[in-house]
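For this depiction, one protein chain was excluded, whereas all remaining protein chains were kept in their positions.
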Amino acid sequence: MRHLIALCCCLFGLLSFSVYAAESSPQDSLLTELVGAKLKNMTPILEKLANTQGEAILPLFRILLGGDLYYIKADKSLVGQFDEQGNTVYKDVFSQVVVPNLSKKDVKKIRVNNTLRGYLRNAIAQIQLTAKSPELRQSAVRELLSKLDKDTINLIEALYPNEANKKVKEAMGLALSMYAATSIDLVPSNRLVAIERLSTSLEGDVRNTLTKLMKDENPAIVKAASEALENIAQRANRFAFIDQLFFGLSLGSVLLLASIGLAITFGVMGVINMAHGEMIMLGAYTTYVVQLIMPNYIDYSIWVAIPAAFLVSGLMGVLIERLVIRHLHGRPLETLLATFGISLILQQLVRTIFSPLNRQVSTPSWMSGSWEINPVLSLTLNRLYILAFALLVFIALVIILKKTSLGLNVRAVSQNRSMAKAMGVKTNWVDAMTFGLGSGIAGIAGVALSQLTNVGPNLGQAYIIDSFMVVVFGGVGNLLGTLVAAFSLGIATKFLEPTTGAVLAAIIVLVFIILFIQKRPKGLFPQKGRAAE
Amino acid sequence: MSANENTVESFRETFRRDQVWPFLTPAQTKVNVDNQMILYVEDLNLSFDGFKALNNLNLYVNDGELRCLIGANGAGKTTLMDVITGKTQCDSGTVFFGQTHNLLNKDEAAIAQLGIGRKFQKPTVFEEQSVFDNLELSLKTDKGVLPTLFSRLTPTQIDRIDEVLKIVGLAKHRFMLAGALSHGQKQWLEIGMLLAADPRLLLIDEPVAGMTPQETEKTAELLTSLAGERTVIVVEHDMEFVRSIARTVTVLHQGSVLAEGTMDQIQSNRDVIEVYLGESEIAEGEEV
Amino acid sequence: MISINKVDQLYGGTQILWGLDLEIEPGSITCIMGRNGVGKTTLLKAIMGLLPIKSGEITMHGQALNKQSAEKRAYSGIGYVPQGRDIFPMLTVEENLRIGLPVRSKRTKDSPKDIPEKIFELFPVLKDMLHRRGGDLSGGQQQQLAIGRALVLEPTVLILDEPNEGIQPNIVKQIGDVILKLNAEDGLTVILVEQKLGFARRVGKEFRLIEKGRVVASDKMENLDDSLIKQYLAV
Amino acid sequence: ADTIKVGVLHSLSGTMAISETTLKDTVLMMVEEQNKKGGLLGKQLEAIVVDPASNWPLFAEKGRELLTQEKVDVIFGSWTSVSRKSVLPVLEELNGLMFYPVQYEGEESSKNVFYTGAAPNQQAIPAVDYLMNDLDVERFVLAGTDYVYPRTTNKILEAYLKAKGVAAKDIMINYTPFGHSDWQSIVSDIKKFGGEGKKTAVVSTINGDANIPFYKELGNQGISSEDIPVVAFSVGEEELSGLDTKPLVGHLAAWNYFQSVESDANDEFIAKWKAFTKDSNRVTNDPMEATYIGFKMWANAVTDAGTTDVDAVEQAMIGQETPNLTGGIAVMNKNHHLSKPVLIGEIQDDGQFEVVWETDGVVAGDAWSDFLPGSKDLISDWTAPIKCGNYNTKTKTCSGQVY
């Protein structure tokens, strides 16, 4: 109990000190020590800083953690590098006042490495246990779960009774239980209660703790721990299934995006479009160029890139149709040949313009990271958005083809070109528009893929085979088939992968498709009727 | 227990002493027409996505007969031929060729090899090959892979092709690509292909569509001359033509038989007039 | 209305039409006859613009059609019912009919959202079949659909290539009635290729006989006598 | 001939163009520079560039073309092991000379090839040592692309780790096809594997195009370098230039060279490269340094030998010393492999690596791994009296072929 009181005093002292410290500048001697310190020697300096400065040091730690801490070569004073509307500015670490007239040449970076980052994170968490925002406090507790030492526990214990926020309190309780469960000097019954409490949590650190308890000397503890683990595993398994399903849907959405344009150019128009992949590639490069043009608005760049990519790929598609495909009506196999040639040309074209190297496309901040539902289930945001986006594109396309005359006309043209002409259908226009639409959608797919994979000259090649496979598996000429095929192949692959590995899963899926087509020679959703025979 | 019984049962079934296993029975190609009948079609049903194209259809055709099949557009005439020739699987029913050949479990090629030939409503010929080659391919020969690989035209076969060419009036076009023939010429070529195949049963779907009156007459003669030795089933909407060849006429309606009889009987059948012929048909027919 | 002057046409190396001349009067029903393979279908396709001609001129209302694409000709009011029907097989009956709606709205200046009821009055069977695939219909049903489809365009000239091929007798009669009715009521000009004399005589007002790609006889239908038939139609 | 011909056998199209085009340009730059200095033996150098188009048999064909049609004196070329294996018989048949600048699986030493990239003991083993000693890693994920370099490297590492007392259940091995782009499940598996209480690291031999989606997935699933560091052997500055590195800060790579290392030689090299490519954002990388060292050594060897004759140059090569761009001296050993320093760097948010560890002095490249049963008795020594690429120290024979 005495301990506790002492600690509380200490804590208040610390707090009041930090209030005071925030006004004046922290000890300069320690700070200058940071400059020019070897990486190995930095931890003790930082520790000292943390101990003496408390919360006041947070800005410094945060900047250092982000790798943005610099010092001015001239006077060895510390500044943070910030990005303000695309301009790099340097601000004083504590007062946040911009230091004018500094350029990159005048400053030098203070390096950090993993060890330091690990330390910083922990230190920040310790300090943040008393932060104002409940979210910060909660994440601080969670951060600390992996390194619960006596001091931390004491701190948490002191804060626990006064914690108002339910979630933070819960997290703190968890930390205390974890500590209690492992304290050998505690009475076993208390430990058992703690273990019981742990069995409701999905935190990885909890599981690690319980796993360690399996080696405990007390058989009752071991039994309880194993029961708790069992409990957790059962719940985790359920989430693992959801996780896998999400992976499958996500892969499916990528397949869908990649193949949906082909479902039009190939499925509806009958052009064996080997340049489809390059249309995707053009879309991805468009995203790159858009980000190049608006480097300070990466978060909005996607919204510009989507229509831009649609236009670029779409216009390229119209161009290809007007120059080449138009002359190949009624000779579907020859379209394979010509579009293969076009795909070679387009690949080399981007190689010439953009170099053969991959280009960097950044992910907007709102698409980065993941949506953490609980400690074992988190869905990555970019994939979540892409999944939604794929469905949206699909629906839009279905509407275009069903509700506008384009859809009807293109089908008529592909079934009987000269009769369509005789019915007043402007076949040239329809062809160009349809090919443009298919290509444009491929371009949009490129925008999405640029968020997941390489933007390089080979991007298209990587997707062309899968795209054809999906369209054919679904049934040529059937958009719904493409949708179902994409998702079922995606899900099948993802459920196979854990047991077979990625390579074998791919092989199994291919063999499955081959065998499936024997059963249904026209794909999942075959075209029916007399004429289809 | 019952599963066990089933196994025993099926074992017994497999080894019944009064029957030989199907694969041991010698391939029968002879058509058994002991009771005069060459084609039995019984209780045939077929629907496409709920649409009943054939509805309890029964049809019996005697050996050597020339039978005309008429009926409204969409009555199921072509579909019936599709079922007989193995193109379409029916939902239920029986189709026998002679007394022994169940056509329903045979594929198109097997049925054709049994001696059932067919002319399609829309003429289909091998467009990229010459008229001559079209006929050569149709000849009645062993159609297995190896025999075909090593076969050569015998003089009799060449004579036969020449004869057919003369009959169908394409002698001048023998080396022309079939694809370049006009619609009517393709009709003739297809009839020629039938003749070359020398089948036992001919199913002829609308042979005179697109032919001039004189050609129609010629076709009528040809078909009449074929009957007797062969059995011919003709589908046609040209009543004049039907009248000129028909002995027995069967009228289909909505997938089943509406009436059957001689031409005169049919022409005076009220139902037939209502759904098919129309009131003024007779008058119009007489005009020419 | 439509006049065809010295039209030559070739398939690859073989000439089919040889300086063919033909005059179609407005409001007439002209029946083009001739043996198989003389070039009737070829002629109709040339009028419709589906086949390029080598030389000569095709005019409608004095305007040259030669340079116009087929779709333009549809807008000018030519409706075409091809030999073999050429239904869009995977489109439903309704969709087959809807294809022509844009042309119709351009031609009639009202913009109909729906298929004119008139079509279903003429061919009631199409109404029952509205949602079935065109390719699934029987031959006769397809033929009716093909005519109905051409009528959606609200054409002033209707070209029919052997419309009775494979059609049941009462419908043949009905088609004849339809042609006569449209001709009488709407003044529709009809160009008809027909082999069956009975039908030709009943419906046609004029005839043109074609032999080896040339028009060899033309007159009023009443004047089509046995000697002409023997000379140009007999085998 | 009045010029000395330098063949360049790098893919300029197809899947490997991404990596190899840079090396072609590097050779061209070196040739240009050498010519400015007056060439070699009083002759100008002439670069002959061909495109084997990432097509492995074409490497043999183009190699033959370079040697017999163009009669080049030396070839700089190849990236993938399979392309090297393809051209190797041609080099040996026609007694050509090739410099191979990429880190590889070892298990080879040809009289006609000089290997200036790292052997496994110059990259993989030090990296794992670093993980175990400095980061206290106890569990390892060996993730690689399914081909011979990762397979072999992982075999060596597995043996090495087990020898160091790592239990089998603490090693997870995973292979993916070339260009694998869907890393969700694997990254999630890694996350799970790493979340079981012991400090875990990923040793990545993932190659080429598959890396970008892999790192993007790592970033998005929030695997930070403090939780589960990834140390890669095939990811350099150039690969990172196609990536937004912010989420990846702190992940590691092991190489013999990093652009960020400060030395005068390196600064000069980088400046020259940027000038040559007319692109101030172009980065340099380890295979470029390997090409640079190879070229310098070859030039010196030709000067020393006074001829471009392959046999003479080959002997003159052994013992050649050239300063590394990162400081220290690279030495060509008797086994045609270099002695080089090994560096471990952490990814920074500017796409560069920060060196966090390096070997004291240089490590000699080992052609035959000591950790594979088939090769532990083999050594390579191209000097008399052994003169053999695969000499068995037990049986005292040059096993297999003798050139």
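Here the chain labels run A, B, C and D in written order, and each chain numbers its own residues starting at 1.
By definition in this document, contacts are C-beta pairs under 8 Å (C-beta built on N, C-alpha and C of every residue); 3 or more make two chains touch, one makes a residue touch a chain.
The definition used in the following text is that contacts and distances are computed from a predicted model.
Only one chain is not pictured, and the protein name UniProt records for it, out of "Urea ABC transporter permease subunit UrtC", "Disulfide reductase", "Heme exporter protein D" or "NADH-quinone oxidoreductase subunit H", is "Urea ABC transporter permease subunit UrtC". Of the chains on view, those touched by the hidden chain across the whole complex are A, B, D.
Screening A:V97, A:I353, A:A388 or A:V511 against the full complex identifies A:V511 as the residue touching the chain left out. Contact with the chain that does not appear here is found for just one residue of B:L57, B:L103, B:L170 or B:A197, B:A197. When you scan D:K43, D:R151 or D:K274 for touch with the missing chain, the hit is D:R151. Mapped onto chain B, the footprint of the missing chain covers residues 85, 87, 107-109, 112-113, 117-118, 120, 124-130, 133, 136-138, 143-145, 148-152, 174-175, 193, 197.
Residues of chain A that touch the chain left out of the display are 266, 272, 274, 324, 327-328, 331, 333-334, 336-338, 340-345, 347-349, 352, 461, 465, 468-469, 472, 476, 503-504, 506-507, 510-511, 513-515, 517-519, 521-523, 533. Where chain D meets the missing chain, the touching residues are 12-13, 49-53, 55-58, 60-62, 64-65, 68-69, 80-82, 85-86, 88-90, 93, 107-108, 146-148, 151-152, 155, 177-178, 372-375, 378, 389-390, 392, 397, 399-401.
Here is the rule we use: only the chains that are shown with their structure count from here on.
Centre-to-centre separation of chain C and chain D, using mean CA positions: 75 Å. Chain D has its Cα centroid 74 Å from the Cα centroid of chain B.
Computed from the mean C-alpha positions, the centre of chain A lies at a distance of 65 Å from the centre of chain B.
Of all residues in chain C, those that touch two or more other chains are 136. In chain A, the residues that touch at least two other chains are 528.
Within the complex, the chain C residues that touch chain B are 11, 14, 35-37, 41, 83-84, 125, 132, 136-141, 143-144, 162, 165-174, 195-198, 201-202, 229, 233-235.
Across the interface of their complex, chain D is touched by residues 39, 67, 111, 113-115, 117-118, 121, 204, 207-208, 211-212, 243-244, 247, 250-251, 254, 347-348, 351, 355-363, 368-370, 378, 380-383, 451-458, 461-462, 493-494, 497-498, 501-503, 506 of chain A. Those residues of chain B that touch chain C in the shared complex are 48, 51, 70-75, 78, 121-122, 169, 180-185, 188, 206, 209-215, 218, 237-240, 275-278, 280-281, 284-285, 287-288.
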